[in-house]
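Missing here: one protein chain of the complex. Every other protein chain is in place.
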Amino acid sequence: MINEALPKIWYGGDYNPEQWDDPAVWDEDIRMFKLAGIDVATLNVFSWALNQPDEETYDFTWLDETMDRLYRNGIYTCLATSTAAHPPWMARKYPDVLRVDFYGRKRSYGGRHNSCPNSPTYRKYSRRMADRLAEQYKNHPGVLIWHVSNEYGGYCYCDRCAQAFRDWLKERYTDLDRLNKVWNTRFWGHTFYDWEEIVPPYALSEEEEYNRTNFQGISLDYRRFMSDSLLDCYRAEYKAIKRHTPHIPVTTNLMGTYPELDYFKWAKDLDVVSWDNYPSIDTPVSYTAMVHDLMRGLKSGQPFMLMEQTPSQQNWQPYNSLKRPGVMRLWSYQAVAHGADTVMFFQLRRSIGACEKFHGAVIEHAGHEHTRVFRECADLGQELHRLSDQLLDSRIEAKVAIVFDWENRWAVDLSSGPSVALRYEQEVHKYYDALYQFNIPVDMISVEEDLDSYSIVIAPVLYMVKPGYAEKVESFVNSGGTFVTTFFSGIVDENDRVVTGGYPGELRRVMGIWAEEIDALYPEEKNQIVMKQAKGNLRGTYECGLLCDLIHAEGAEVVAEYGDDFYQGMPVLTKNRWGGGTAWYVASSPETSFLKDFLSTLCDEKGIQPLLKTPSGVEVSERRKKEQPILFVLNHRPEMATIHLGERPWIDLLSRQTVTGSVSLPGKDVMILSGF
Amino acid sequence: MINEALPKIWYGGDYNPEQWDDPAVWDEDIRMFKLAGIDVATLNVFSWALNQPDEETYDFTWLDETMDRLYRNGIYTCLATSTAAHPPWMARKYPDVLRVDFYGRKRSYGGRHNSCPNSPTYRKYSRRMADRLAEQYKNHPGVLIWHVSNEYGGYCYCDRCAQAFRDWLKERYTDLDRLNKVWNTRFWGHTFYDWEEIVPPYALSEEEEYNRTNFQGISLDYRRFMSDSLLDCYRAEYKAIKRHTPHIPVTTNLMGTYPELDYFKWAKDLDVVSWDNYPSIDTPVSYTAMVHDLMRGLKSGQPFMLMEQTPSQQNWQPYNSLKRPGVMRLWSYQAVAHGADTVMFFQLRRSIGACEKFHGAVIEHAGHEHTRVFRECADLGQELHRLSDQLLDSRIEAKVAIVFDWENRWAVDLSSGPSVALRYEQEVHKYYDALYQFNIPVDMISVEEDLDSYSIVIAPVLYMVKPGYAEKVESFVNSGGTFVTTFFSGIVDENDRVVTGGYPGELRRVMGIWAEEIDALYPEEKNQIVMKQAKGNLRGTYECGLLCDLIHAEGAEVVAEYGDDFYQGMPVLTKNRWGGGTAWYVASSPETSFLKDFLSTLCDEKGIQPLLKTPSGVEVSERRKKEQPILFVLNHRPEMATIHLGERPWIDLLSRQTVTGSVSLPGKDVMILSGF
Partner (left out) sequence: MINEALPKIWYGGDYNPEQWDDPAVWDEDIRMFKLAGIDVATLNVFSWALNQPDEETYDFTWLDETMDRLYRNGIYTCLATSTAAHPPWMARKYPDVLRVDFYGRKRSYGGRHNSCPNSPTYRKYSRRMADRLAEQYKNHPGVLIWHVSNEYGGYCYCDRCAQAFRDWLKERYTDLDRLNKVWNTRFWGHTFYDWEEIVPPYALSEEEEYNRTNFQGISLDYRRFMSDSLLDCYRAEYKAIKRHTPHIPVTTNLMGTYPELDYFKWAKDLDVVSWDNYPSIDTPVSYTAMVHDLMRGLKSGQPFMLMEQTPSQQNWQPYNSLKRPGVMRLWSYQAVAHGADTVMFFQLRRSIGACEKFHGAVIEHAGHEHTRVFRECADLGQELHRLSDQLLDSRIEAKVAIVFDWENRWAVDLSSGPSVALRYEQEVHKYYDALYQFNIPVDMISVEEDLDSYSIVIAPVLYMVKPGYAEKVESFVNSGGTFVTTFFSGIVDENDRVVTGGYPGELRRVMGIWAEEIDALYPEEKNQIVMKQAKGNLRGTYECGLLCDLIHAEGAEVVAEYGDDFYQGMPVLTKNRWGGGTAWYVASSPETSFLKDFLSTLCDEKGIQPLLKTPSGVEVSERRKKEQPILFVLNHRPEMATIHLGERPWIDLLSRQTVTGSVSLPGKDVMILSGF
């Protein structure tokens, strides 16, 4: 349980009462929060300038009053540290807090997420703010959790960052010879003879555009360094807080598949993972499901917080559609179904000025409760109160794991060739989606995760194989596991240096194949996966494209061959027996129907069954609490769906009815079924 | 009359004889001007560097000679002040004249419209140049009008502008508390404690791209400030000139719907409005008509100058088509039909070097009169001489007004959400175009304009409602007027702060509706306007899209409902009786056929008749002189059109024939019909 003070699914969101001076508004907020069943408010996210009007003055009066007022009315505080945007006076007095952007331009004051992570001023004052806040509120009974800064992100390229980068490199590589070696600096005459010669990779040095670089090794290390720099900022606040309130959990809100930070590394310093879920209208629901699973995977399955979602509209999309009736509730339960123990919004009351005023809120500009959005929020609030702690702390069990690695993603994104169309997270999602369609639970895991508990491990486009990982895979397969990897895997080490001798490098032994060439297809070009004979659900011919590894079997069984081009007849799908298990290589990017047939075949072999067989568009997820299954049935379709539950009787925790056999579930509706 | 010295429609244009050193060329110019009926030449537009070779020397010899030569040959001068491009020596000696661009880059010398409007050097020397010129030519009989600078525009973001912005803000808001309030700076922790902390909104502070901002209030004020800064430059020259020649009118050439300057504010300081008309090949003719009406509206209906148009080709379009035969004449008369008392070109003779050498001219590179373009120019020149002063000073009478407001436009453009597809001027044009199709005269008016003389006032997307405007609308409707507004209206005050309590804010009472939500549709998405029953010309179902306000009637009659989506059956068109008049709300962006049926119904109700019923593509406009109507019939189609004039006889001022009944008008041809 995140904090036992509130033993239910927390319900609330970002609240900025400091934007109103009228106490009548604050009272009205309380009245409406109660109507909506709100029990937690995130405060102080962007109030640094208000809290600290100058270098020496700290004034938390407004915060004292707000937290007291909320607490008196039964509403807890998720207490932010306000350090995600420095005050104007600080930028003026200490320009080192301002970032230098990717184009080498020193920024002026403005925006948010605007502080140089290696600015001494920012480090000093953000840590001090965390310290002062924790000192101030260490005994306040309303504090449920700490929320450090907000949505960390953005890189800086200033001289101080350059110097810190050199220090980070010295720490990592000790001597320049090693650095020159791992960066392969004899290419294009880059040999460094002095650490001071090194500059960050940006638009005026090694990168033409972000992710287009001359030196992958340098750019990769700068991503590591920047992720670490921002993490250091977080850690400093974390430590300052923990000194005062060691027992209150601390988090910062993450952003799903946000590219700039290595969230697996970050998660180690978070007491609980929290994240902000803002799908676009065309984001597949299975993508959102995957990201929830990824956020759960950051801390190996521990429940997480849904820190932000919009009650209805966003403002920063090109076309900001309303969330249709029922969708907010449906997506809230989707989060819970995948491991969230909170449902929280940005924001509780809409601002009236600046760029987020057209972002949805529980309390809209109309200001009263007679709106569709408020009614939906209030209905959900009541439901969550009724659910109480029944779902809390339940866990998800998966026999299938998909590997996701931020450093591998960076390396793939930075690659010059073979194809600009290759998007790591899309390839990962293709595999996830096929399993999702069958309602087969999946864990999204890091390369550090232990594999023993899984039957099947899938590592799409594992371009970078880190030290020891090939051995881990070999051991997993040897012990009976099924391992799947794909084209463009096993190419480089952790510094993006090619492992020579034949792709997929260190994975070559366990895969039993050798990849000689990698053909890049134009978007409209296709090849075929031609099954040599039917295998499980696999039969006939499938389309593939993007990249085609031209592989040779070296012990592996050739299960399917290319159907076209000069490499027609070469293997495209191979299976290698290794000890007690098998290793599959998918040499191109296949169409969905292939992946469904392929992965269902593997699951069948391993005895992994769908949680429930449902019509397309109906998602089923399961959390278990003390061995008791809780089944979430989510109808993402606009129309009614018939669900066959089988003979076992379930209790629907929302309707409080016992259900069994065939059940009708209206469009956008949800059932949460508890086993007896 | 702009200047009684030349009592006819002025005919001429920009003339740069200083680009040729050969007196034979100048003589040839005179000969050809006479052939073409040219009687006014705009001189000295870009001759600052020539006139003032260094800080202390002024040399107008070439200008003296040119003006004398022209005047001797019956050609007047529109005298520019040459301050639209500073000399190279000035940029080198006083770099403060150079602008800092949106990306924070100090510019080097080059281009035009290149001076920082708050540069002390620019202010000093531009004012002094105006003073010297006026001193020099105050008694020259050839000077018809002053032309200050040229096409003012472009913003600067230098430190001096930043300081001037702070001063402007102090003047406007007096104290920082008020500033923090109207900018809503508690959002994202922006509280300012010192004026010096404020920086202009640009790419390195609050704006990611132009019109994409974090703080709408700041960005809005910077647009106001920059428009004012450039206006101050104009005013300084204006005053310097007026000291010498109080009776000669002064103008500067505007650019239609140019976004950066608040032309309604500017027009107050212009003796006569003048503008440059450069439609693209795909600009609808009704759009050009609207802009002419807008330019006329800047000074409440006073005749204006067509200062520039091209005789044929432009050079800065991607594909610079020739103006087809007859089109230059047709578009010239379109200007006159909408209130222009001049027809002037850029340019009289084509330059041979630099970037405008492929822009059309009366005298082409061939250099002689045996070109299609010259013949068309000369024919028009003769016609204008024959027309003499018959059209001069005539006025247009309209019972329908459409509101246009630059500050509202800025606010709409700056809005983050709900849709990037919303373009204020396009929504305004949709309403204009429907009336244009019926040949119903329209005034384009500011929010300051008195409404008493109108029967119908239309204010599309009146997102920003300024203090007192709602009362003005209420009073207008109460007195019997018909008022129309649309979705996304009444949202914010003059600082872009939302008026809470329900959209459309201050307009809610008079409209009798409440807008709960605003849905944004994708470009390909549509909804329907379903008439509850036929009303006037409105019947059946129409398409709508872009934005859909989800409104509730609060007293208003629901005339049509949405036909689709979860808000099917909610009102989309409402009519509210208020005192003696009615107020209509159009809750979405409708297709053209709806607007034609809707607005013709309103006109029918008010007894507003088309000037003439004509085939599509034939425009009719009317100017009145001493109560005498003058009808312009413009056939924009390539083919012949039959015009039914009815029984009344007219004199065609061009053909000198009496016409009545049905008349054939060839493609691209024009009739100017005078009543007896």
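Worth a mention:
Here the chain labels run A and B in written order, and each chain numbers its own residues starting at 1.
Methods note: a residue touches a chain if its C-beta (ideal position, glycine included) is under 8 Å from a C-beta of that chain, and two chains touch if they have at least 3 such contacts.
Only a predicted model underlies this, so the values are computations on that prediction, with no experimental measurement involved.
Note that of B:54, B:68, B:397 or B:471, the residue touching the chain absent from this view is B:54. Looking at B:216, B:314 or B:528, the residue that reaches the missing chain in the full complex is B:314.
From the options A:104, A:141 or A:468, the residue with contact to the unseen chain in the full assembly is A:104. Only one of the listed residues, B:136, B:163, B:211 or B:371, touches the absent chain: B:371.
Only one residue from A:72, A:170 or A:186 touches the chain missing from this view: A:186. Residues touching the missing chain, restricted to chain B, are 16, 18-19, 46-50, 53-54, 82, 84-89, 91-92, 101, 105-112, 281, 312-322, 324-325, 350-359, 364-367, 371-373 (touch as defined at the top). By the touch criterion stated above, the residues of chain A touching the omitted chain are 103-104, 182-194, 196-199, 201-206, 213-217, 415-421, 495-498, 500-503, 514, 516-523, 566.
Here is the rule we use: only the chains that are shown with their structure count from here on.
Between the CA-based centres of chain A and chain B the separation comes to 49 Å, rounded to the whole angstrom.
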